[in-house]
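Missing here is one protein chain; the remaining ones are kept as they sit in the complex.
Showing chain A:
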Amino acid sequence: MGSEGAFKSTIAEYLEDLPAQFCQQLFTKPAACLAIFRLLSTLGKHIIMSMLYLDAPIELTDVLQWAKPGKTKSFKSKIHRLRKLRILVENSGKVSLDPMFRQELRNALTGGGDFGSFGIPATTRDLRITEAWLEKYANEKWEAILHFMVGQNAEMPQPSDSVLHILKMSRLMERREGDMRITNSGFQFLLQDVSSQVWTVLLQYLRLAEDQNMDVVEVLNFLFQLVGLQLGIAYRTDRFSQSQRKMLSELKDFGLMYQQGDVFYPTQLVTSLTSAMNAEHTSNNGQVSTTEMSADGYVILETNCRVYAYTSSPLQIAILNLFVHLVSRFPNFVTGVITRDSIRRALSNGITADQIVTYMTVYAHPHMRNQMPVLPITVTDQIRLWENERNRLKPTASYFYKDFHQRQDFERVYKYAEDLGAILWCNIEKRQIVVTPAAHVVIMQYVRGHRKPEQRG
């Protein structure tokens, strides 16, 4: 699934690539520690929690003894990840938690530490702003952006400049013939669940901040603080620094929060970021666990490839239209057929078969979920076959050798290349070989090295 490469970089990977001193600064905030902790895998969390109240370092071999036989491998990889994140420190065979991280995670659990690290709630609030209202507000904002991406913005106002800028920077959209057009990665973006979409945007925002020479640690700390806020509570902005206010006003355009004077209300887009979807597991394969199933499923897929979707949302219809040949539309419901052409159109837009299957599984109608697997196998297999059909040709950079004068020359090079495992194609009768670019340099040296004695002789 090479085409998913654009989204492979998750927040966890981003953190791994941060320089050490940045991590240290990040760990000084309890909110950041808690948010990072929640992004880890279950086993990683367990390792941290087991060591959180140990004061002395313990032997790495002892830690590995916790695992049952056969599970040691995944245990080791988790420990390696924690070390890459600089949460775990190893010193001559003994491991311990990073002292700063340990201190601040303890603070997060016990309520010690800095004043206002989890936001400063406002004393007065607008009673009209309820959790339901915020949810509606955030969904409208977010869907407006997605609508804009699908190009159904006739009645919708255009998103703000900062939103457009981020969409363009992340190559989800590009400017073509004066218009903003959605790109291949944009199509993939649409098929992700909301929480991965928000992470994608936030990561892009981080990269943008780097380019603008903003303090990355401050941006990260601010983001993690937002993640730790509670839905439905008003928070004060008056203690925010200048740059934090700027970030607030930029992120506001995505519907991540609602601002009213010097008070803001985080929405579920940001408060649920560390839940449900584990950022470490974003788009790793087409498998969907039941927890990710959205509550408002609407798609019914039959074994004869017919699709019935109980929706009136133009956005959902537009997304379905990416890979379904829509036939008829009713006030609350659309029907369509999955055909070879409709799937091939989607594939040529860069959408993978797995993404299509995942999308339909996540948004499957509640009636569909009683069956196992959720989607009819005939259809999912067919979609994958249609994808394989397109992959019959694979372009690879290569070097083509031909016109060998002597049969021995050819055979020597052929044998050498074969030993390297570099032959992509060959025709022995015509004395032609195609090799990989990596091997080309080595083979050229080999050929030169052998030509000289021949010339002498």
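Points worth noting:
Just so it is clear, a contact is a pair of C-beta atoms (placed from the backbone, for glycine too) under 8 Å apart; a residue touches a chain by one contact, two chains touch by 3 or more; residues count from 1.
Basically, contacts and distances are computed from a predicted model.
For the omitted chain of this complex, the UniProt record lists the protein as "General transcription and DNA repair factor IIH subunit TFB4", which is one of "General transcription and DNA repair factor IIH subunit TFB4", "Heat shock 70 kDa protein", "NEDD8-activating enzyme E1 regulatory subunit" or "Glutamyl-tRNA(Gln) amidotransferase subunit A, mitochondrial".
Considering the whole complex, the residue from A:27, A:118, A:205 or A:386 that touches the absent chain is A:118.
Although one chain is not drawn, the whole complex shows that of A:25, A:237, A:274 or A:358 it is A:274 that touches it.
Contact between chain A and the unshown chain involves residues 30-31, 34, 37-38, 41-43, 45-46, 49-50, 52-54, 65-68, 71, 74-75, 107-121, 123, 228-230, 233, 272, 274-276, 278, 281, 284-285, 287, 289-291, 293, 295.
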